[in-house]
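Apart from one protein chain that is not included, each protein chain of the complex appears where it belongs.
To keep things simple, chains are lettered A, B and C as they appear, and every chain counts its residues starting from 1.
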Amino acid sequence: MTQTATQATQAARSSGATTSMPIAKALNESLRKALENDPKVLIMGEDVGRLGGVFRITDGLYKDFGEDRVIDTPLAESGIVGTAVGLALRGYRPVVEIQFDGFVFPAYDQIVTQLAKMHARALGKVRMPVVVRIPYGGGIGAVEHHSESPEALFAHVAGLKVVSPSNANDAYWMLQQAIECDDPVIFFEPKRRYWDKGEVAVDAVPTGLHQAVVAQPGTDLTLVAYGPMVKVCLEAAAAAANEGRSLEVVDLRSLSPIDFDTVQASVEKTGRLVVVHEAPVFYGAGAEIAARITERSFYHLEAPVLRVGGFHSPYPPARLEEEYLPGLDRVLDAVDRSLAF
Amino acid sequence: MTQTATQATQAARSSGATTSMPIAKALNESLRKALENDPKVLIMGEDVGRLGGVFRITDGLYKDFGEDRVIDTPLAESGIVGTAVGLALRGYRPVVEIQFDGFVFPAYDQIVTQLAKMHARALGKVRMPVVVRIPYGGGIGAVEHHSESPEALFAHVAGLKVVSPSNANDAYWMLQQAIECDDPVIFFEPKRRYWDKGEVAVDAVPTGLHQAVVAQPGTDLTLVAYGPMVKVCLEAAAAAANEGRSLEVVDLRSLSPIDFDTVQASVEKTGRLVVVHEAPVFYGAGAEIAARITERSFYHLEAPVLRVGGFHSPYPPARLEEEYLPGLDRVLDAVDRSLAF
Amino acid sequence: MSVKSTAAGGPPAKGRGRTTRAAGAKRRGEEPELVQLLTPQGERVEHSGYSLDPTPDELRGLYRDMVLTRRFDAEAITLQRQGELGLWASLLGQEAAQIGSGRATRPADYIFPTYREHGVAWTRDVDPLNLLGMFRGVNNGGWDPAENHFHLYTIVIGSQTLHGTGYAMGLAKDGADAAVIAYFGDGASSQGDVAEAFTFAAVYNAPVVFFCQNNQWAISEPTEKQSRVPIYQRAAGFGFPGVRVDGNDVLAVLAVTRAALEHARSGQGPMLVEAFTYRMGAHTTTDDPTRYRSDEEREEWASKDPIARLRTYLDKEGLADEDFHAELAAESDALAKRVRDGVRAMPDPGPMAMFDHVYADGHALVDEERAQFAAYQASFADSADSAEGSGASRTPAAAHGKGH
Partner (left out) sequence: MSVKSTAAGGPPAKGRGRTTRAAGAKRRGEEPELVQLLTPQGERVEHSGYSLDPTPDELRGLYRDMVLTRRFDAEAITLQRQGELGLWASLLGQEAAQIGSGRATRPADYIFPTYREHGVAWTRDVDPLNLLGMFRGVNNGGWDPAENHFHLYTIVIGSQTLHGTGYAMGLAKDGADAAVIAYFGDGASSQGDVAEAFTFAAVYNAPVVFFCQNNQWAISEPTEKQSRVPIYQRAAGFGFPGVRVDGNDVLAVLAVTRAALEHARSGQGPMLVEAFTYRMGAHTTTDDPTRYRSDEEREEWASKDPIARLRTYLDKEGLADEDFHAELAAESDALAKRVRDGVRAMPDPGPMAMFDHVYADGHALVDEERAQFAAYQASFADSADSAEGSGASRTPAAAHGKGH
């Protein structure tokens, strides 16, 4: 059931108007709608109240919904997630903000050991509708711990769902869907794209939360990416088109589960696959995609699946991040290598 | 520089006597030797003192080296690793015990954010010679959190080294080497093999800490495993031999770095690879191995790399673990599937 | 204000050598000031802060609860020895702390236990058989927490104090006339999660009672490895009251916990109760306490047995006659039999249960793996049929026998 981004936008257009807004605003509108729709939805986190969050994603919500719904918490991430678990047991639907990717680790135990496993532990008798929002990734010139991409560390863990939107419409809809989901969802927000604008179709029937979409159709090679790297891949496809090469770009959108069917369909058409993410390549999402697609489409692959991503080093100081982050050229280099096989 | 296990044992034999002991005892002897050799070595953890650890790995050390060297800590894993970081800064070499795999997560932040990154943060001016010992894996009929295999969650993180011995000789030597290493080493001990005996060559020149070894030579297919699954793979190789199939078993020993050269050499000989681990397959070590070996040996592979491992579910209650854990039959099933390609 | 004036627990010991020994540790066995209403000798005493005026029926009820709980516990140990359970965490010696605090709760209150609260579960009408599932290895809990307002056992120590605090924050939001009681041990008191729970509870004024059963041991570690002052004092520094109660005195525990829950329910926020008790048995059935503690200590505590002291009192006051004791003995035997039979009849989950309840809303990979595993299982059925008696290694029997 592969759907192209163009089809999605058409579907959206057919059912109502679209508004142009940045991803940050789409997330803010999405949270507002969730607070309006369901009195059980709560926003929790550091500085999410009066300040509206360091990225202003919760801007105005404290004012309009009060400190009972939009809760500034003590500075303790384990405490934030641990109390969210308790609130979920009481029937609430907490949406937790972790201020930056590098600060999720104090909460890692509560996420992996409690949040992820509680539903199974109770043989389904309790539900954990908790969303953990994490602005992630680099490219904003920040100091240490503010630019990491730890998504694989969550996707490996059964009981969690892991998603990441790449554009404003997905930001709006996927956050709605994550909040409506009765499972814990780790929601990775591409922070360096917060201010990228896009059309949001607030009346549309959204694409499924865990469905990948073909963001750009092509025939020669498939690029798979998610979150901040989708834009880079679309640029790479445009650059390659100038050179007469047709790249298909799949926006994965979900890292657990992964919509392998859509990737497989694309790869069986193009015969080549390059996976791109900011996270370190070693044990990263690209490994899982490469392994699984190679197993599924062994006889269709003209070249091994190549991976472009971060190096096996801590995220570097800001003055080096341009070199560290996979950019247009590194993607095109991998495309060249794949096509050379 | 591939070395077979037989060669390793021969090397050991040539340089001195061997003693038969279980893995648990080999670890104990190894710790004892480290405490004797270097006054800066400390043992820290819950119940490691008078009790000798819940698995008795530190048995007798408290008595012989005193509470200054063998330290019962408060029940706080973040505190254990965090103070070990401070002790390392003061010139000590702490060997930390985490009681069970499932209890490492409260320390995850200190491990990932501090222990792993401190050396790089200081541009090499400080060293973090800390070993974190974790008994891991299932098969012991335990309750929740006592049977997990979280190694991929550490191997993905730059700054950490991750190893796991499969036999007594490696247990003895790899722990020595880990303690001597100036980098943090996450040392995964195959707890259900603690009582498996093996020859330990205490005077031998050991194999490199991060070198894989061919535990069983073969020609038709390569099985790669580490820790508790090596035994299963050796059994599978024996069973397959009865059916006239020659399986090569590579004991990986190290998960970060991975000795891809040894795996590659084996695969380019056999043309087929099955990776086996207890950890969930999804985003597990098998994914990285499959992706990298497929890239390195694309034209040598007669079949896609197959993976046998845990399911995407929490480790099940003990009465289900036989079904959950990859056993002889699931390995052979994968071998069949690979050979059928 | 001098430095000393802010110190709690008396001045720490002077002098520091090369050792890391804790200074200022309290001497073992010496009990600091604690609330007591019934002495180890079975004497009723009064306390200025807490009073209790139980009816004879209530007294007999508490006694019965403790006796049945202990019997259940003993039966579980036996079942473990017989291989029916993989493990058991005995509450022996902690009956008063658990029955007293459990009986102080109201139906609307919500309990967050550790893995040892079998007595508390009893007071919440949780079927004892349910408690055995995880120790037998057929599930990881599996009862419905909402049914008795008794959450699942939590093994990772301390975590549940945060869940309890969150739940209590929810109670406050709902304006519910109820409180949470969250249990934890002396060892768990060192976990950062417990401190964070204290912080959240205080800041949000959440109606939660933190109930620390200080049984003086965390596996092999005495409480001095966790704190150099009594644990109840921890609360004050977070801005809420703490109190230490004789954890082997069911009346004192009942009175103190009732007051603490009322404190929480009435909008005064959290409170910490430290029940000073003793783990008379091993940590769990795999533990060997002779490696780390003395017989004398155990014997000393045997003389403070929570059940014996209430019995002395009941007998002395003529509140329980021979008939009562005989009936209770019969009830105990019946309970033990029901538990024994129930455990033996407890079905193993089918292998496909692994794939159930990983997610509430489904997950494509789980579906895929379920289907693959079902096909794989089915392939054995076929090959077992066709290869019957062939001794091939691929039969299900071999899979179970050799594969692990």
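Quick note on the criterion: a residue touches a chain if its C-beta (ideal position, glycine included) is under 8 Å from a C-beta of that chain, and two chains touch if they have at least 3 such contacts.
Bear in mind that the values here come from a model prediction, so they are computed numbers and not experimental data.
Trainee: In the full assembly, spell out which visible chains the left-out chain is touching.
Mentor: It touches the following shown chains in the full complex: A, B, C.
Trainee: Which one touches the absent chain: A:75, A:303 or A:339?
Mentor: For the chain that is not drawn, the touching residue is A:75.
Trainee: Touching the hidden chain in the complete assembly: which of B:46, B:59, B:109 or B:189 does that?
Mentor: B:109
Trainee: Using the touch definition up top, pick the residue from C:66, C:79, C:212 or C:243 that touches the left-out chain.
Mentor: Among C:66, C:79, C:212 or C:243, only C:243 touches the chain that is not shown.
Trainee: For the chain left out of this view, which of C:59, C:104, C:152 or C:202 touches it?
Mentor: Answer from the full complex: C:202 touches the omitted chain.
Trainee: List the chain A residues touching the unshown chain?
Mentor: Touching the missing chain: residues 46-47, 49-52, 54, 67-68, 71-76, 78-79, 102-103, 105-106, 139, 141-145, 232, 235, 239, 242, 282, 311-314, 316-325, 327-330, 332-333.
Trainee: Extract the touching residues of chain B with respect to the undisplayed chain.
Mentor: The missing chain touches chain B at positions 68, 73-74, 76, 78-79, 82-92, 109-110, 113-114, 117-128, 158-159, 161, 181-183, 210, 256-259.
Trainee: Could you please point out the chain C residues that touch the chain left off the display?
Mentor: Per the touch rule, chain C residues meeting the hidden chain are 1-9, 11-24, 33, 35, 47-50, 169, 172-175, 190-196, 199, 202-207, 224-229, 232-243, 259-260, 263, 266-269, 271.
Convention: only the chains that are shown with their structure count from here on.
Trainee: Which integer distance in Å separates the CA centroid of chain A from that of chain C?
Mentor: 40
Trainee: Report the inter-chain centroid distance for chain B and chain C in whole angstrom, where each centroid is the mean of the CA atoms.
Mentor: Using C-alpha averages as centres, the distance is 34 Å.
Trainee: Counting only residues that touch at least 2 other chains, which ones in chain A make the list?
Mentor: Counting only residues that touch two or more other chains, chain A contributes 78, 109, 113, 117, 120-121, 158-159, 256.
Trainee: Which chain C residues sit where two or more other chains touch them?
Mentor: 139-140, 156, 192-193, 358, 363, 365-366
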